[in-house]
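The complex is shown incomplete by one protein chain, all other protein chains being positioned as in the whole.
Let's look at chain A:
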């Protein structure tokens, strides 16, 4: 059963400009098998899958499905051959219904009517068979991210996919949704489907895949059966060297730089933050842990000056500040790493140097004109100092990978030694190597005396970096606990809202 080869990628190479994205890659997939394609951002995983799906034409090499060669560059042919693709950024239309999303392009375009009832029947049948529950007539935009992904998978199955490719399927999911997804995937493999999923998360790869293929720098560097390898080995293969996430060392924090007392923020008729208290000291990391959507975003907005308080006091460097404005934040040296770097942290179509100098334009102006040369120099300094790869100061920032864009944003904030750094989910979506780099920089800033407010939903991250931890639940902040005094279990309870109001550690 496991020996029947359904997909054969042989000697595929693809070059973009100077960048060899795929270098002579060969890979095969058996019926009922789950293969994980593991690699850092920019290793060539997505390029390879785009070639498989006909979005790109390979320079050399070929793809065959069930023994038949696939014409290159033809998504339609790939769909017909039974390849289904579940993109990381969903290919769905929010204003159309689930059924409409699924049925697009599945019927003869020039037929005078659409057989909607047959389509609905088929969709319901598939969704029952694979346990992917969804309402065919719901408007797609009304669904949760997890449900939307289900639709994306159903779309592929509706097209009679026998081979399913999932591009970083868990990047947008909550932990619980991810677990449900992987049990569904295993079920599909048991029913004879073959799956490839792209990931850089070691845990899920080890737990789900039969076989793991590691890509690095466009080359296939290793292939392991899941039983014969370990997380440590995979991490090393993926990055090409041993990676260890840094740990904070002991230090004595300085004076209080930022204090919130009973701060409430009301917006849209709801209290997003409810009388929160915290104190942030120079040279320490205060971790705010919690499941996304519990008020973290509002807290970050409050401290960046993009939203005002409803009640309570904010004290900055010993002085009450009322409401912060963005200009205050910049003037007072509050560095900010926004949660959604693409939306709030960078302007994709603008050059790296422009993104680097935007919030300090006065420093980079001469006689009312932007000093381009100085700006480029500044950007180059960040690129060199923070190991940003994949771009020059004049290239558009959107061309950078997530990890490199994050390093640039970090550099933009840290290069002038801010007194306070507000880091919201700084390692989200980054691969192992980039996570380690980002953590190292944060700890370096801490050593230099920067007060860091770290907002995160990653337990490991918070335990590794934070001196003190407060949980955020439903807009309320728990009292702070010392990182030394808690374990993961206790933090888990705190994230669920279980804390005793008496334990204070300041």
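For this structure, a couple of remarks:
Just so we're on the same page, a residue touches a chain if its C-beta (ideal position, glycine included) is under 8 Å from a C-beta of that chain, and two chains touch if they have at least 3 such contacts; residues count from 1.
Heads up, the rule we're going with is that contacts and distances are computed from a predicted model.
From the set "3-oxoacid CoA-transferase, B subunit", "Aspartate carbamoyltransferase", "tRNA modification GTPase MnmE" or "ABC transporter permease", the protein name that UniProt assigns to the chain left out of the figure is "ABC transporter permease".
Checked against the hidden chain, the listed residues A:71, A:105 or A:254 yield one contact partner: A:105. Checked against the hidden chain, the listed residues A:66, A:96 or A:124 yield one contact partner: A:96. Seen across the whole complex, the unshown chain contacts chain A at 50, 55-56, 75-76, 79, 85, 87, 89-96, 100-101, 103-114, 155, 159.
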